[in-house]
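What follows is a short report on a single structure.
Rest of the complex left out; these chains stay put.
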Amino acid sequence: MTESETGQQRQFIAPEAADDALVRLAKIGGQVQGVTRMIREGRYCVDVLDQIASVQKALDGVSRTVLRNYLERCVTDAIKDDDPLIHDELMKVLFRHR
Amino acid sequence: MTESETGQQRQFIAPEAADDALVRLAKIGGQVQGVTRMIREGRYCVDVLDQIASVQKALDGVSRTVLRNYLERCVTDAIKDDDPLIHDELMKVLFRHR
Amino acid sequence: MTESETGQQRQFIAPEAADDALVRLAKIGGQVQGVTRMIREGRYCVDVLDQIASVQKALDGVSRTVLRNYLERCVTDAIKDDDPLIHDELMKVLFRHR
């Protein structure tokens, strides 16, 4: 990943929100490997399910960070610009993502 | 991961279910990296949220595989053995994981 | 509701679970009327949404009561009888209801 790939284009997601999401995603990558390991080691199903639930909760955290950024930036700008399609887009997002 | 680490201990999760879960988890690991890349590339929030939703759906698939195995093996055995605690454990699992 | 309508047929749901569910459902009926009243009175959307969320939580409680009874009675009996279809039925129930 070069500077030019990561740098200037961060227009939609604010830098702090992006950094927060990237830190969470790195941790999630590790948690997914943890679930893989637990299954390989033959751990009790309930422990595996608990760990999967933790990954899902962590992903909800990323989703929430990106959603808040989306509301504060994209949705807010679109409403101020009287974009007639923003409410449809928003409803679609809300009922697909938590 | 050596044979001895992965082999015999797979007592709780049946081999086919474990293999199915491991294949899904490998794909999920790649999807998490995909979300990371999208955020770094400054992609539109809605596209990022869509991709996160795909990861969550894929994780639900793993959870479902492990849960079915848990019901078919652990819960079934416990009920046949008249384990008095199995319904409490099951309810706890069901209302933590979906 | 006469004795004959309510009496003997309570075979699937245990009397205590049925009574618990019926008390909750009577309360839920009142809560639904409460939401109707709030909308008629022109109350703030967030207050209406909060009240709808309360009804949903109360319904989850009924669902949980009936599900626990289903697991303890129907699923337990079916597993002891080696019913080959019970795991399919259970998975279908779990992924349709919370």
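Letters are used for the chains, namely A, B and C, taken in the order the chains are written, and counting of residues starts over at 1 for each.
Here, contacts are C-beta pairs under 8 Å (C-beta built on N, C-alpha and C of every residue); 3 or more make two chains touch, one makes a residue touch a chain.
What you see is a predicted model; the values in this text were computed from it and never measured.
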| item | value |
| --- | --- |
| Subunit count for the whole complex, all chains sharing one sequence, 3 displayed | 4 |
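Operating definition for what follows: only the chains that are shown with their structure count from here on.
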| item | value |
| --- | --- |
| Topology of the chain contact graph, where touching chains are joined (line, ring, star, complete, other) | line |
| Between subunit B and subunit A, distance of the C-alpha-averaged centres to the nearest whole Å | 19 |
| Centre-to-centre distance between subunit C and subunit B (centres being mean Cα positions), rounded to whole Å | 28 |
| Residues of subunit C touching at least two other chains | none |
| Parts of subunit B lying in touch with subunit A, wherever the complex brings them together | 1, 5-6, 8-13, 18, 21-22, 25-26, 28-29, 32-33, 35-37, 39-46, 48-50, 52-53, 55-56, 59-60, 62-63, 66-67, 69-70, 73-74, 89, 93, 96-97 |
| In the complex with subunit C, residue positions of subunit B that touch it | 64, 67-68, 71-72, 75-76, 79-80, 87, 90-91, 94-95, 98 |
